[in-house]
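All protein chains but one are shown in place.
For reference, chains read A, B and C in written order, and residue numbers begin at 1 within each chain.
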Amino acid sequence: MSTLGTLFRVTLFGESHGPGVGAVVEGVPAGLTVDMEAMKRELARRRPGQSKVTTQRKEEDEPEFLAGVAHGAATGAPVTIFIRNTDVDSRPYDATKDLPRPGHADFTAWAKWGIARDHRGGGPFSARTTAPLVAAGAIARQMLAGVRIAAHVVEIAGIEVPHEVAFDQIGKAEANPVRCADAKTAELMEHAITRARTDGDSVGGIVEVRAEGLPAGWGGPGADGLESELARALLAIPACRGVEFGAGFRAARMKGSEHNDAFDVDKAGHVTTRTNHAGGILGGISTGMPLVARVAFKPTSSLPRKQDTVNLATMKPAVVETKGRHDPCVVPRAVPIVEACVAVVLADAKLRAAAERR
Amino acid sequence: MSTLGTLFRVTLFGESHGPGVGAVVEGVPAGLTVDMEAMKRELARRRPGQSKVTTQRKEEDEPEFLAGVAHGAATGAPVTIFIRNTDVDSRPYDATKDLPRPGHADFTAWAKWGIARDHRGGGPFSARTTAPLVAAGAIARQMLAGVRIAAHVVEIAGIEVPHEVAFDQIGKAEANPVRCADAKTAELMEHAITRARTDGDSVGGIVEVRAEGLPAGWGGPGADGLESELARALLAIPACRGVEFGAGFRAARMKGSEHNDAFDVDKAGHVTTRTNHAGGILGGISTGMPLVARVAFKPTSSLPRKQDTVNLATMKPAVVETKGRHDPCVVPRAVPIVEACVAVVLADAKLRAAAERR
Amino acid sequence: MSTLGTLFRVTLFGESHGPGVGAVVEGVPAGLTVDMEAMKRELARRRPGQSKVTTQRKEEDEPEFLAGVAHGAATGAPVTIFIRNTDVDSRPYDATKDLPRPGHADFTAWAKWGIARDHRGGGPFSARTTAPLVAAGAIARQMLAGVRIAAHVVEIAGIEVPHEVAFDQIGKAEANPVRCADAKTAELMEHAITRARTDGDSVGGIVEVRAEGLPAGWGGPGADGLESELARALLAIPACRGVEFGAGFRAARMKGSEHNDAFDVDKAGHVTTRTNHAGGILGGISTGMPLVARVAFKPTSSLPRKQDTVNLATMKPAVVETKGRHDPCVVPRAVPIVEACVAVVLADAKLRAAAERR
Partner (left out) sequence: MSTLGTLFRVTLFGESHGPGVGAVVEGVPAGLTVDMEAMKRELARRRPGQSKVTTQRKEEDEPEFLAGVAHGAATGAPVTIFIRNTDVDSRPYDATKDLPRPGHADFTAWAKWGIARDHRGGGPFSARTTAPLVAAGAIARQMLAGVRIAAHVVEIAGIEVPHEVAFDQIGKAEANPVRCADAKTAELMEHAITRARTDGDSVGGIVEVRAEGLPAGWGGPGADGLESELARALLAIPACRGVEFGAGFRAARMKGSEHNDAFDVDKAGHVTTRTNHAGGILGGISTGMPLVARVAFKPTSSLPRKQDTVNLATMKPAVVETKGRHDPCVVPRAVPIVEACVAVVLADAKLRAAAERR
């Protein structure tokens, strides 16, 4: 589908209803023992069918190494991961081949590739393609010793976490199916998702991701900047509609005197900032403060209800009713994907910074 | 600084207080007669010193072609544009060499490059480096016959345009110094900026950009998608903190049944959508509907007031007072830069689509 | 291992004794029906064990599509090809893990990746990794309608084809195991290879490749030139030591008046040249005349005889005796690989030229 990174380089491939999905991962240090438990744990977090608020499609998501790993360790050559599609039921898609689902890439895939496109289950536009990204992210995290990356849901269906969540509290989000660190808000979110499912509807939300432990100096100016690289990766996640860093869109309403983070020196003699409106990045380069980004996801486009569309074979108005199994809300499952994007981009930034070491 | 694009490829270089700024632009079609009036008009729109709400630095911004243009037309070889820095006064920066300005890349440049960095005027992090991007954007626009790109300010200092602006009304934004299409709101914004200047403070805001006339089918899935490419370019603009497409962060609060754009057929037999919450992009590929993005800018970080910082030579707390000439609000000047980013990304997408023509 | 191309982009992965070898192939036009017979025919040409002059390793080389192909046709998404390693016998390599074979990448793999490298059968340096390149080349050839690419052996063990071979006679090379178009020379070459095998030795040789039917205007100046792109691809073939275009090294001994190809107009009104010392490329761009390149291969480095080496564990002098199954001469099997390289580079050049169409 596309390649992320320069030195730590991830090339994704695969479709929802083809044989499987995978990634060629270049730049994995020779000798790194792949932590299979960690990789499977991340894949399990992304996997559908985990609870009643997610799709019922069952995928084993068993990562297979096609290359680059021998006796459990990276050899230095490109690591190729393949995850076979096991629970593929393409039949619901055959009847709707010519009926693009509103809000979905069905239409644009047709506009670009014509009848040759793989229409089944969203083909290469399916969230299924993020599974190998999550696997690559697990390797990236191993390469980022000292850096902790954690994401959580801060808003679903307009229901917001009412306070900032401390970094070491983010883990609490894993305790509930919506991945919100605040238990009370999580209940409300879960309720909203359940109601949307009952209504044959869907809801969207926002994921916040933070990374602690980065040194100052990773990244670069202009389009080599961390914001640019992160935004490119995050906006490649299906359903993502926006990305902001630090105070983000809220920064647009602040005064400079309010937004600027005053510099200070900590006890260890490192430069820090008293506040972190910058979200850990100034001019595309890490400040050493926590990296903070927020990622907006639209409501799932596939809905189990009749929607107006056009029959691409006849070019006449038509109605489409999606019968596949779909999440009424993709946001909780986006959490490990967002983390993976951040890990992949930071692992590349780390290697690049190593090349610049004076 | 960095390179944008694959076939239409823009490599930027230059610093605020060095000899000048420039771009190597590959992929300009041989024979294209560069519209110098248009290029200078765009540069003039970006230029500082235009009104009392912008910095008083005066730059001629006279683009010089170092290569790739003969007798006014592109030869096929890389077009190299150079814009000399003329009104450079580096003296205000010498006293503050070791005093990073809060909110600015001064500190991260030091973290990455040490004392070798060019500290004067923000060096390669200066908005000055967007001048050649605007020049490249002017060429990109010439390559995009039939596509119209227009940006305008929709929010400054929390003051929002109260209604959606029709595409053919966006031009009105050029009539006032804040580049807001609604004259009444523009006045309020201008007042807010003036007040910020008086207070030795600064304000931020939001630019909306739209592109009409794109065919369906430009772009690609995953990180080759238009959102990814656009976000990468836009987040490379100094002071940009967030990007959203279509309904953007607002989409996170919508229901699927509300957000999904129903398909329809227009009189010409083209597939359209009744609404455009997708902002003209589904799955990274253009739908043929207007492309819509919104870009958040933080308040200018350089402030003419005392701010707490750290002396990087002594690692002791210190105070910095910025004496350079700076905009109290960069948002109006960001308008042509945002347009240039969009033009550069779309020109590349157009060439790539041409290579895929069946 | 590496990526070739910009729009038609081939990313190779895999090792000799791992699960298999493969390629992610981007830029395959949607709707292209993969000619499986042609692909298997090309793979069969590369496959070992075909005759007594090649290694006895047996590989089925059954290409499997992991992605990008549905119902036999390309969908537009990246085509991922996987070829499982079936006849893997790694035991001969275990004893010699610390004993790098002279002339082989065993030592440099250790220098780069340490003990983590996959030492079995050359790992990612094995000629085995060219199988997916040949498969990608088969797709590239389908994209190059009107362009015919043919390679043949022109020298083995110092035995040269005594005359230039007409393009339509190159096919004769497939009639004999050494792939030399001149039957008499082929016999001598075969004899030389057999003798080398008997002696526990190996021999090298030269492959010539030609491409007819290219239009003028593909390629570009400088490092975007066809020579640069072709040389990069060809020198990635294991055992390749040199590449020349047109008159090549012989051109260094010619006078300008002799080497320059005078221009002429053919009956169809196209510009041609009377001679073709340029090998169909001037300044990196195709002239429309046949593309001609010659590629030198060293003798196989793995020899079934004792050779002096160093024990990398003890850093003491040692002796290594290679027990694996190896070709005494790789040159005949290089023929389809060389053709694949040329096809891959030209398919990319064709797409890039399409994007530039005025």
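Quick note on the criterion: a contact is a pair of C-beta atoms (placed from the backbone, for glycine too) under 8 Å apart; a residue touches a chain by one contact, two chains touch by 3 or more.
What you see is a predicted model, and the numbers here were worked out from it, not measured in a lab.
**Q** Specify the residue from the set C:F8, C:F65, C:F82 or C:F297 that touches the hidden chain.
**A** C:F297
**Q** For chain C, enumerate the residues touching the unshown chain of the complex.
**A** Answer for chain C: residues 1-4, 12, 100-105, 107-109, 111-112, 114, 124-125, 129, 155, 157-158, 196, 199-206, 215-217, 219-225, 227-229, 231-236, 238, 240-249, 251-265, 269, 271, 273-274, 277-279, 281-288, 296-301, 303, 305, 307-310, 312, 315-317, 331, 353, 356, 358 touch the chain left out.
**Q** Determine and list the chain A residues touching the chain excluded from the picture.
**A** 6-7, 27, 29-31, 77, 221, 351-352, 354-358
**Q** May I ask you to list the residues on chain B that touch the chain which is not drawn?
**A** Where chain B meets the chain not shown: residues 1, 11, 13-15, 18-22, 24, 30-32, 64-70, 73-78, 80, 82, 109, 112-118, 120, 123-124.
By definition in this document, only the chains that are shown with their structure count from here on.
**Q** Distance-wise, how many Å sit between the C-alpha centres of chain B and chain C, to the nearest whole number?
**A** 46
**Q** Between chain A and chain C, what is the separation of their C-alpha centroids in Å?
**A** 39
**Q** Which parts of chain A, given as residue numbers and ranges, touch two or more other chains?
**A** 1, 109, 112, 114, 124
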